[in-house]
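The complex appears here without one of its protein chains, the remainder shown in place.
Right, chain A next:
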Amino acid sequence: MSTATPSAPIVRAIDVCKRFGNFEALKAVSLDVNAGEVVCIIGPSGSGKSTLLRCINQLERMDGGAIWINSELIGYRREGSRLHHLKDREIARQRRSVGMVFQRFNLFPHLTALGNIVEGPVQVLKEPPKQAEERGRALLAQVGLADKERSYPSELSGGQQQRVAIARGLAMRPQLMLFDEPTSALDPELVGDVLSVMKQLAVTGMTMIVVTHELGFARDVADRIVFMDQGEIIETGPARELLSAPGKKRTQDFIAAVRA
């Protein structure tokens, strides 16, 4: 076991297990993600990619194993050799440092684009509304939607909604951004805008874990690719290497199938 060094990973997952009834979604998955790293998780549907992401953000409760974010154990309070489940309030506090972008955007339909972005900073971080709005506008500009601050989600295209959702996540000043198939619900011509916003974000040094089927994006942006199948990490490696010369048969088959 490595000791905590100054460069401790942002995320350390060890032997994470998750069952849904009799279905084993995650079978002892371990993964480290370092600060500034962009990790893409690929794999067939039902392979546990999204479940892993949702465990990291505590939207699912693990059945076994443990996850540390910034060396803080999540979901539990440790007392001697006992792990106590944390209270709602504590879990909410831990989630603040992690931004999440969903496949189906999940923007708040009763709030404008700017309202969606400032909701977290004002309500959760208790930032002064003026200051939060100023920063919200800057974030909207960053995702290329400076002119849409008064638009409601229903007035925006899927690609625009997803970019607002990214800005909403960034507004919490997270140390880690999670993307759960961010382009899977988009019309093909809108995928590019969202991916380019994510690419810019990667360049700024944001730590990102991206569940995606966009192998091109993974190759260009990811530092590392993790291939999952049937609840296990089959293979992980530098993006170009893993895509061009996958080591395992299952990885080869998957990449061939997606490319076909």
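The definition used in the following text is that contacts are C-beta pairs under 8 Å (C-beta built on N, C-alpha and C of every residue); 3 or more make two chains touch, one makes a residue touch a chain; residues count from 1.
Keep in mind that, in the parts below, contacts and distances are computed from a predicted model.
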Fill in: The complex's invisible chain, by UniProt name, from "R-phenyllactate dehydratase beta subunit", "Probable septum site-determining protein MinC", "Glutamate/aspartate import permease protein GltK" or "Thiosulfate oxidation carrier complex protein SoxZ"
"Glutamate/aspartate import permease protein GltK"
Worksheet, complete the sentence: Given A:70, A:106 or A:175, the residue that touches the chain left out of view is A:106
Item to complete: Using the touch definition up top, pick the residue from A:9, A:48, A:136 or A:153 that touches the left-out chain.
Response: A:153
Response to the item:
Touching the hidden chain, out of A:96, A:137 or A:213, is A:96
Worksheet item: At which residues does chain A meet the chain that is not included here?
Response: 57, 59, 88-89, 92-93, 95-96, 98-100, 102, 104, 106-112, 119-120, 123-125, 152-155, 165, 168-169, 172
